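Selected chains only, in their assembly positions.
Think of it as A and B in the order they're written, each chain with its own count starting at 1.
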Amino acid sequence: MAITGAPELLIVMGASATQDQVDEVIARLDEAGCSAFVTPGREATVIGAIGERELLATLPLEGFAGVEQVLPILKPYKLVSRELSPDPTVIEARGRRIGDGYFGFIAGPCTVETRDQTLETARAVAAEGVTMLRGGAFKPRTSPYAFQGLGDEALEILQEARAETGLPLVTELMDPRHVEAVVPVADVIQIGARNMQNFMLLAEVGRADKPVLLKRGPSASVEELLMAAEYVAREGNERIVLCERGIKTFERTTRYTLDLGSVAVLKHETHLPVIVDPSHAAGRRDLVLPLARAAAAVGADGIIVESHPSPEEALCDGPQQIPTAEFGEFAREVRQVAELLGKQIG
Amino acid sequence: MAITGAPELLIVMGASATQDQVDEVIARLDEAGCSAFVTPGREATVIGAIGERELLATLPLEGFAGVEQVLPILKPYKLVSRELSPDPTVIEARGRRIGDGYFGFIAGPCTVETRDQTLETARAVAAEGVTMLRGGAFKPRTSPYAFQGLGDEALEILQEARAETGLPLVTELMDPRHVEAVVPVADVIQIGARNMQNFMLLAEVGRADKPVLLKRGPSASVEELLMAAEYVAREGNERIVLCERGIKTFERTTRYTLDLGSVAVLKHETHLPVIVDPSHAAGRRDLVLPLARAAAAVGADGIIVESHPSPEEALCDGPQQIPTAEFGEFAREVRQVAELLGKQIG
């Protein structure tokens, strides 16, 4: 007893919904150029709505009288969906790659504190084979009394580090007014976790001609992360790397709970590369290596970690930065796992 | 284009599901005596399954090849559902009532520590018009090094307090082997939050002839709480009071996050009375009164709180117990809110 159609979502009418209320929903779907399949029942009537996703998204179906729930059948994202674009995306910056077999290995200081600290760190991580250099110029900090970054001066130092090591730069954009300063310098523009739903910023990087590293917000669902990526993609920029960095839960022994299950889900849901930041999730150095190995083993397309010549003097996130002196051993262990999974360092 | 039927759940087949996989699902539904309505589509085919809930619950539909998700249309609980039994349930014990306009006011010591402390507390709260006396004889404690309750001796003391005050007793059952000791003494049997999904215990109180106070587990959803109540009801005992006592979240300034939104949802979903325990959620005395007022204002059918003559000497939960000397003011403020909502103290 099959009926042809293409339901984008299902509207469940409550047990006490009247026939008039059912008819009203159908009429509104009709008006909007969508159609409806109705399956009435003893306790709940279900209406399958068929039509263009964008049209349906504008209908306030949940507010209609008698509607109990609206169940989406199709995912609300499109451009970033693997279902619609099965081929994996590879991001490239100055010859280094992330995605589809290329394991991105991004390291560097949490924050640019001084020229010496930055260059020393850059040299150390470059020597151990990392593929991109991270470093914060503008730092969002929870406390207004904490160090906020060197700003433009940091961008100068980062460029010097790039010139010396050849590593492409990953640095954060925090404010739409910094676009002119940051975008030309960055090789990959980072959107920080707290800005994952700063839609103004997402639109800006969606119009930039640089790859974007989009970090998951600490309370963002996998679906919200993909919707944030969709914002960027919709402006024309599909060179996006997603980054899991831990979510907020009741557990207090780690700063955030690194959600590697979501990395496995994302690899299934999207063609975009997915990397992991174990440093921020852990909040302490001794957990960064085990979590980085686990990230590689779950199938992530790379990691991003923090390193410092003397973490005990770091102005920011000292407890979680890997001492440059120990970085070689760290890199070796992570590389082994990535290679076991058939990846090549990008 | 309406079709008659009664879908209990919807089976969404993935975009890449084959016709054979769709047919296989339909065949299995047929075998089980259920029927199916199929709505095939461009990107997802939806099968509405129609049949007895208990039959459908035994089919492992999510494991079938090609199935992407199974969406229940009907709630998984039945006996406790307001949809099926619209009239509110009233629980009665020794003439005191909870539910349908009767506001249950349960107070007493966290734990029976001594005869004096228990009798003094019982007298104080009785004098301020509470309707039931709470008190723990057996205490589940997170640490094996903490005080575990006086056991049988506490049950003796509680009976003495009941004899003197006339208040019905609410006390916890922690172990199926204590049924013979606890059930005859208790007027209302409490199932603690950590035992909300101790299904063996739920079955025991389901066979008892006393009302049950079922506390929500700190990580239990509203639906899981209702399913736990369904376990009790299914054994024949529908005299159940649900109790919201806070859920586990990332927020640390309170011990648990009191979820009053769920109380409002429960009042909609079930005919059972719903009360609130503000003491355990707060974890500190100065928050108990505001949260108790809020519980009354959201529409709860009662509260359960802890009191002690000298909280600073309490062996358990001292910080959150209301000093008996302040109980009168506390009771007055809560009563005012309950009465504003048209409730009468039960």
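The working rule: a residue touches a chain if its C-beta (ideal position, glycine included) is under 8 Å from a C-beta of that chain, and two chains touch if they have at least 3 such contacts.
Please read these numbers as outputs of a predicted model, since none were measured by experiment.
Asker: Assuming 2 chains are placed, give the number of copies in the entire complex as this structure defines it.
Answerer: Shown in place are 2; the entire complex has 4 copies.
Criterion: only the chains that are shown with their structure count from here on.
Asker: Just how much do you need to spin chain A so its Cα atoms sit on those of chain B, in degrees to the nearest 5?
Answerer: 180
Asker: Go ahead and note the Å separation of the Cα centroids belonging to chain A and chain B.
Answerer: 38
Asker: Can you list the chain A residues touching chain B in their complex?
Answerer: 1-7, 10, 12, 15, 36-44, 46, 48, 50, 71, 73-74, 83, 248-250, 252
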